[in-house]
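Every protein chain except one is present and positioned as in the full complex.
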Amino acid sequence: MTRDGTLGVAVIGTGRMGSDHVRRIDEVISGARVAAVVDIDGERAGAVAASVPGCAAYTDPAAAMADDAVDAVLVASPGPAHEAALLEAFARDLPVLCEKPLTPDAASALRVMEAEVRLGHRRAQVGFMRRYDAEFQQLKALLDSGAFGRTLMLHCTHRNAATPPGFTGPMTINDSVVHEIDVARWLLGQEITHVTVLRPASSSAAPGGLSDPQLVLFETAEGAVVDVEVFLNCGFGYQVRCEAVGEHGTARAGDAHGLYVNTAGRWGGEIAPDYVVRFRAAYDREVQAWVDATRRGETTGPGVWDGYAAAAVCEAGVRAQATGERTPVTLVPRPALYGG
Amino acid sequence: MTRDGTLGVAVIGTGRMGSDHVRRIDEVISGARVAAVVDIDGERAGAVAASVPGCAAYTDPAAAMADDAVDAVLVASPGPAHEAALLEAFARDLPVLCEKPLTPDAASALRVMEAEVRLGHRRAQVGFMRRYDAEFQQLKALLDSGAFGRTLMLHCTHRNAATPPGFTGPMTINDSVVHEIDVARWLLGQEITHVTVLRPASSSAAPGGLSDPQLVLFETAEGAVVDVEVFLNCGFGYQVRCEAVGEHGTARAGDAHGLYVNTAGRWGGEIAPDYVVRFRAAYDREVQAWVDATRRGETTGPGVWDGYAAAAVCEAGVRAQATGERTPVTLVPRPALYGG
Amino acid sequence: MTRDGTLGVAVIGTGRMGSDHVRRIDEVISGARVAAVVDIDGERAGAVAASVPGCAAYTDPAAAMADDAVDAVLVASPGPAHEAALLEAFARDLPVLCEKPLTPDAASALRVMEAEVRLGHRRAQVGFMRRYDAEFQQLKALLDSGAFGRTLMLHCTHRNAATPPGFTGPMTINDSVVHEIDVARWLLGQEITHVTVLRPASSSAAPGGLSDPQLVLFETAEGAVVDVEVFLNCGFGYQVRCEAVGEHGTARAGDAHGLYVNTAGRWGGEIAPDYVVRFRAAYDREVQAWVDATRRGETTGPGVWDGYAAAAVCEAGVRAQATGERTPVTLVPRPALYGG
Partner (left out) sequence: MTRDGTLGVAVIGTGRMGSDHVRRIDEVISGARVAAVVDIDGERAGAVAASVPGCAAYTDPAAAMADDAVDAVLVASPGPAHEAALLEAFARDLPVLCEKPLTPDAASALRVMEAEVRLGHRRAQVGFMRRYDAEFQQLKALLDSGAFGRTLMLHCTHRNAATPPGFTGPMTINDSVVHEIDVARWLLGQEITHVTVLRPASSSAAPGGLSDPQLVLFETAEGAVVDVEVFLNCGFGYQVRCEAVGEHGTARAGDAHGLYVNTAGRWGGEIAPDYVVRFRAAYDREVQAWVDATRRGETTGPGVWDGYAAAAVCEAGVRAQATGERTPVTLVPRPALYGG
């Protein structure tokens, strides 16, 4: 599938995330090269392509996928454009790494899933990159080892220095908590069945009308309980933690680390300013894992079912946020392709 | 009120807690002596009294309070005996330090409160000793300083190695979470208005029938949200933490500390085995503060209103635990004596 | 020896340390009262005495010790006055708690030791209060347990925000490092045989002429090595740590702890500003232990031999500081009274 052993990747979307993936594949990742970039803004696509030797520029994803040099697709366009790109990639049987969300809602995610089921084999990995963070991987390994017995609860924290302009209440769930939805499903190996959202009095730092922080509660199929503090205007930095409570012990990922400093009357250290700094290594590992699996002819990592399930929990979460009620999650039966 | 400047204390109840207070007053506390001990089991009272020079033994609290050498009363008898002892102390206008709970239910706590209101001045301090832990005091001072703005959430953890035989579901609220109820009310300076309890699948280490762990949620009058993990058979030790989330920062009390050790492939240290070790200094500070205030003719610290409010929240909590519903807390108006 | 079971203490010296001990005995310590205070400045002595009920004021230590109300002596006068006070106390067979240093040099310490040996029993405890810090006690217990095998090295840190005016090079050893000398001898249970001092380029924050920081090295009779960073104008606070390296593990006392805070882009917490804050509980525990032992008719804790040995190591340290040479420590044989 690859030319001279190197995977030719078409990167669709050249915004912040897409450009960063172009840089990553060009400079960091082993075994892949950027064969094409796609942006609805042709000038922008051309400028990015010009910075990478042998990279073509397109404005149409389908045309890029038809390029002989393209062996695989990385979708980093806005969420509403994902469905079409995924269906086109499936039509050409091209491997895809699709940034989260898979699609903006459960219905479209279901259509994507049906298309992949028709294809008969997995072709898409979804960009839930927490699964590639070293500490989260250690946590997963510890829980799976059985050393702590069953996992009974997760306490999650998701803090961000400040929201960008235009950030809305539903985006709290769809753009931020969606990571904890995936982490909870992945760490616990269970589906989420109910969502409840508590909204404390808002911080004065929250933009007008935005409830911030919030406490989001998940209940799972086998009775685990997950609480998530999501606080997107906390002011002091980006902080993502998860403490798992097992029958015989607890373990926490994501404590601040790095240099330990004494100065000016205080001990401690710096908090990462944003996810780019905090999860840089996880993004690198994610894309490398995708390239490696793809070169072996496999599709691994979080898949379309995970993207669909996350979308369904988000929908319930947004309703729970609006109503204050404990809200059930509705899922179709899991297809056999995804281990159902 | 005192003989030769030293406060003569009658300790009522000589069980684990009462005996420990006898030792504390005898050996640790400055400005007080154990003038009398009371136990329904006269032999036991006599044995304890014999170990302290100049200490009398009684089986009747009222008789002990009538002893000329008694200037103040420390109530450490079982909860159902507290109301009578408090009313007797109020009748004699004797200062009281009453172990938690003030009384076993809100109705009896209300009767005690009405008696103190009739007395016209505060005479009772309730034994919520977390308020005397050095880190919790630092946390309170930080929040009160306003440096972090309003406090929006508290994340609490209350873990215990194992429950004693006969421990029941309601005791989870009444004996354990009651501490977090007081801590939340104290740190936030607000009453709790609603309680919700989520019960994850139980640990296999929990005795048959006991839901353990549980996640208890409080909402307060000004919209703060508090979550409490209470896990009483966690197996690994006693661990009490509280993270306050303010508008401009977060602060956590209760992280394990002490020696930092590297050995056998691990870094870290020991977790306190129980509350006696974890909160020894807090108990010392609590009783010393009571003795000092009493010698100055004052009553400070958590009072009867706090005991009553905690009892009312506990009642709502036990209902919430049974029904799974978000349950309102009912309080009488706060009397002027308690700043109402 | 005591009146109504309470130990009557004469506090000699009412400077910063003496006044703090008066407050401590009056307000914190159980089983003792301040019977007399002594200061060469009679007005000052009178003012302090007036604040404590039943306390007499003296300008002459011997007169205070002759007071019938005095059962024991706490020496907190300047170092050069210690020898006379100790000899007077021994003459009256009064128990003494003597602030460090025992005396300003080894020769005078030796005279004090000879006097106590003639007395035939221990009467003096020296104020090396690190032995009463909770973490140092845990460290000692861990090392003594044998769990980590023999102790091979100690890494010590002794940092202070700033030196007071008039602080000299020898005071670095005599006033600051003397604590590490005692800690090393106590933790290791061995005498120090050699001292070496390295003097890095000084911090620009060090007053003119003062070498600061310094690295002080001790070698002990059984071959342990101790390094001490002493940095008395570090600017950021007071920090005392000790890491013991055993054959099977290492353990560190004195890491900053207390509240863990996230704010303004940083995680961490406050460093204690000075020894009064850092070691408050250790001072309380030290004086309480002395009162308790004295009431039992015993003398425990660091004794005159420890004070003498520390003085001898200090003398070698001051020489080592001046010469840059590895300098041997000279000690007389240990008298039988001190386990020799």
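In this document, chain identifiers A, B and C correspond to the written order of the chains, with residue numbering beginning at 1 in each.
Convention: contacts are C-beta pairs under 8 Å (C-beta built on N, C-alpha and C of every residue); 3 or more make two chains touch, one makes a residue touch a chain.
In this text, all values refer to a predicted model and were calculated from it rather than measured experimentally.
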Given C:Ala147, C:Ala162, C:Val225 or C:Val332, the one touching the chain that is not displayed: C:Val225
Of C:His155, C:Arg280 or C:Arg319, the one touching the omitted chain in the full complex: C:His155
Option touching the unshown chain, where A:Ser51, A:Gln138, A:Ser204 or A:Thr330 are the choices: A:Gln138
Absent chain, residues of chain B that touch it: 234-237, 239, 256, 261-271, 273
Interface residues of chain A (partner: the chain not displayed): 4-5, 26-31, 53, 134-135, 138-139, 142, 147-148, 248-253, 255, 257-264, 281, 288, 292
Interface with the unshown chain - residue positions in chain C: 149-150, 152-153, 155, 198-205, 213, 215, 217, 219, 222-225, 227, 229, 231, 234-236, 245, 247-250
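The working rule: only the chains that are shown with their structure count from here on.
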Inter-centroid spacing, chain C versus chain A (mean Cα positions, whole Å): 58
Euclidean distance of C-alpha centroids - chain A vs chain B, Å: 45
Residue numbers of chain B (touch at least two other chains): 248-250
